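With one protein chain removed, the remaining protein chains of the complex are shown where they sit.
This part shows chain A:
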């Protein structure tokens, strides 16, 4: 599963690079013809970033939820432990083990609270209230 994931990621990066090559040619062309249009320079960069952002958020949430199967992974872990004899593979993720015996609670604690005394932070939710702007 991990492998396929990394392969996919590589694919993504490769396609990204490809795009970048194509764009470079176009950029060279424009540099030859017209004066330096500065805003065009980092277009590739911007496009790549936007692309990556979308890649990361959209399908990855689904992968995050359904990708890893947490059900009974333990058996493999135990088999691995006996293999070494003297050495023991302690990799079978400690994190999931800790999670397995963690506190059963539905609350979703706020990890890094924002500073709600700042105006900008307060503005970030202004339109959630009836007192904010109403779009048409």
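In this section, a contact is a pair of C-beta atoms (placed from the backbone, for glycine too) under 8 Å apart; a residue touches a chain by one contact, two chains touch by 3 or more; residues count from 1.
The rule is short, and it goes like this: contacts and distances are computed from a predicted model.
A.B. asks: Which protein name, taken from UniProt, belongs to the chain you can't see among "Mitochondrial 50S ribosomal protein L5", "RNA 3'-terminal phosphate cyclase-like protein", "DNA replication complex GINS protein PSF3" or "Probable vacuolar protein sorting-associated protein 16 homolog"?
C.D. replies: From the listed options "Mitochondrial 50S ribosomal protein L5", "RNA 3'-terminal phosphate cyclase-like protein", "DNA replication complex GINS protein PSF3" or "Probable vacuolar protein sorting-associated protein 16 homolog", the omitted chain resolves to "RNA 3'-terminal phosphate cyclase-like protein".
A.B. asks: Residue-wise, where is chain A in contact with the chain that is not depicted?
C.D. replies: That gives, for chain A, the contact residues 57-58, 61-62, 64-66, 69-74, 97, 99-108, 110, 113-114, 116, 122-135.
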